[in-house]
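Provided herewith is a single structure, encoded as structure tokens, for subsequent inquiry.
Here the complex is missing a single protein chain, while all its other protein chains stay put.
Residue numbering begins at 1 within each chain, and the chains themselves are lettered A, B and C in the order written.
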């Protein structure tokens, strides 16, 4: 696809985007828009794929068959989301093999939340509730994002994630009605995941340099801090209904603002994790790399077989 | 060592053996005696090494720390027995590397009993009681065997095995005083191990062609059937004390003989297992082979380091 | 009734344990599409297991539900064949096992759809579609790997060689099966052999692979998986499967 520098094309692009229209794969788009989108969609796809691990860790040990089925189906959905998103990235000219290479070599990132370990089965519920909840806050606006294939993928993803979030919350509800030890597990898990969940919205707006351009392009529709506030306001009553508390002494309702005040996450920790030094970064990448490399011979065989078949079909034709 | 065919040496050898004297490594001995001994000692050593697996299977899962310590120490002792016995074989000119090669290629055998699986923790006790018990019946006479280094190794082995046997029996006693499920486990385990234990004495005398010569050489001191009878007579009262039964409807006290009558083990099964088609033959050899091959680089490194050190010492000297 | 409960347990345990093994591939597959496909198969099997264990518990009438049966039985009380409990090995070995299992189970479920027990008949009828998909999936990969590269051919053959000794157990009728088959409730698995053999031969031929010439895995004095006599991997599988449930016996999930 040839990139033509043309003021008219650029004007048309800007007009479409500003009018909340959709850019489709065949439309002209600025190089930087394309590059930003590829990076964002790839990171999102990688997050789905890496996100299979922390929850996948509990499939074999899920303590009831119903929960095992729900969890397995959820992790399977994440693989599916990865597939839709890689397909969306492909419409921008990105090659999946290349993106996978970037993931396992650490050149492309994924959501830092998946660099935390899952320590108890309550984490499965809390990830559904808080982590998927935060993801949905981030992603719902993307269903109206300017790039068509991405927006359509996000509609499907968001629908399934809402379902996962409800399942996670329902698991926690069940556990809170169970034994004392289960209630202890849920609270302990909430204590670990609350701050990392707040960090899923990224650094504060005043240190998020690309927000403005992404908003102009309608790739992003709200600032990090707006979304974070929304998530806190949404989560507090849910926590009350559940009977758990968040580990933030500054958290309280601010009548004046009509919103909750809350403490500042440890963004220095976020930066360390983003830079590769979280509790599970090495493990996650290593797992993906091993799975990929263990599968080399299978993919090669499938390609060789397809080539043989094509050759035979040709021979017959 | 040069083998000299000499009637005088042979006469001296026979005299020593017949007088229940000891043959030592430097003494003259017939080639067939040496070959038979190497084979027998090697098989015995292999049995100790392979025998680590069925019980080793339960070390990580032993249900109390005391039992874990006892079991780990026992399996360690088996490795130790393997070491003494390979050392005894070495005095006859057999090379351990070569014997290991013969084991993992299936050219040399080990006791067929270890080709049965260990299915519950009760098996740890039953192996101690019945399998070690049968081994002791077989081995105690070998403490007086004609070949000195073998006899001395056997004295040490037998002493430790008696200790293991008591520990096994004590475990079963404890389990029988425990829960209904524990009693069920013990009986189920006895049902599985009884017949294979009886087969540890080998085929019936009338189909054991080498017995006569081995007895003349004082490598063997009782026939298979004699030892089997002794084992049955010993085990029946122990089973009664324990409160378990043996799965043999023909088993009863014969007042006239002053011994127990008992049924005939399925020697066709024994032959199948000896020939390699028991439930665990492939697994046992595969395990040993893998451990050996995984250790190749370590043994090479140790040899390389020793050579470097020797060279350095020489350089200094 | 005891026979019916035992039979439902046999089939249910097969599905449960193979589901557990298959789910181990989740996030470990050779490509994302395969993660999805194997998770699907594991989910189908888990669904079958849940129905069958529930049925076993109902017929038994001792108040044991699917979870009680899955999580609170000891190894010697599990009734699955030894094929399904084996470690996954590499992808080829997993496919080989799936090919054997799904071919035999499909042939069984086709017949079992006409069982005199309406619940078994319904479970089987529902399972037929699922198993047909599993078998196709396994067959396609068997052909692709058998007729792919030199390495994949070698691995696929090795995978078949490794699991083939466990095939016999799928055709060996347990006394429970014999009695129930006579009553029109179960299927005598011995009847399936010819049909399954034909399917396997066809797949192996298309895949340029050789039918393994190996002895059936020995039993322990005649006892095997259906009698609670399992192989080494089973205990470790159950440790993982049951640990959390057993750790919190008073919990509600």
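Quick note on the criterion: a contact is a pair of C-beta atoms (placed from the backbone, for glycine too) under 8 Å apart; a residue touches a chain by one contact, two chains touch by 3 or more.
If you're wondering where the values come from, they're calculated on a predicted model, not measured in any experiment.
Contacts of the undrawn chain with the visible chains, over the full complex, involve A, B, C.
Contact with the undisplayed chain is limited, among B:22, B:44 or B:67, to B:67. In the complete complex, the residue from A:116, A:169, A:217 or A:305 that touches the missing chain is A:116. Residues of chain A that touch the chain left out of view are 57, 61, 116-117, 119-120, 181, 185, 188, 192, 195-196, 266, 269, 272-273, 277-280, 283. Along chain C, the points of touch with the absent chain fall at residues 74, 235-236, 238-240, 242-243, 246-247, 249.
Mapped onto chain B, the interface with the missing chain covers residues 49, 52-53, 56, 59-69, 72-73, 75-76, 79-80, 82-83, 86, 121, 171, 174-175, 177-179, 181-182, 287, 291, 294-302, 304-305, 308.
Following the convention adopted for this analysis, only the chains that are shown with their structure count from here on.
In this assembly, the chain whose C-alpha centre lies farthest from chain B is A.
With centres set at the average Cα position, the gap from chain A to chain C is 35 Å. Here the spacing of chain A and chain B, counted between their Cα centres, is 59 Å.
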